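With one protein chain removed, the remaining protein chains of the complex are shown where they sit.
Moving on to chain A:
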Amino acid sequence: MGKHVLLIEDEPNIIEAISFLLNRDGWRVDTHSNGIDAVEVVQAKSPDLVVLDVMLPGKSGYDILRELREGAATSDLPVLVLTARGQSRDREMAERFGASRFMTKPFSNAEVLEVVRELVTP
């Protein structure tokens, strides 16, 4: 099964909601809640997909994304960026740093599932 997702998010309730959704959709969900060692965790767990929050304690989601893209193993890894700062500048930043998709909180559960499925096509 190639349906392994790593959720990097610091809000417990949001972690719970997304985990619930993806579990129900048949994903194996790992979570991590701070930015400092997020890149190492991604490299260690090598998921099929990363769902990444931007405002993380310790390190910004964008910095994590840039480091992932610089790493050879993770340069093509699908990354869905979620942010609560819904300004156009954030979308531009996400695109520049190589986000596969970008979504603004609050999101629709159905859309998240749709995007996640699109990003990981067998």
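The rule we apply is simple: a residue touches a chain if its C-beta (ideal position, glycine included) is under 8 Å from a C-beta of that chain, and two chains touch if they have at least 3 such contacts; residues count from 1.
In this text, contacts and distances are computed from a predicted model.
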{"item": "Hidden chain of the complex, named as in its UniProt record, picked from \"histidine kinase\", \"ABC transporter ATP-binding protein\", \"Urease accessory protein UreD\" or \"Succinate dehydrogenase subunit C\"", "value": "\"histidine kinase\""}
{"item": "Sole contact to the chain not displayed, among A:3, A:66 or A:105", "value": "A:105"}
{"item": "Where the missing chain touches chain A, by residue", "value": "10-14, 16-18, 20-21, 24, 34, 55, 57-58, 84-87, 104-110"}
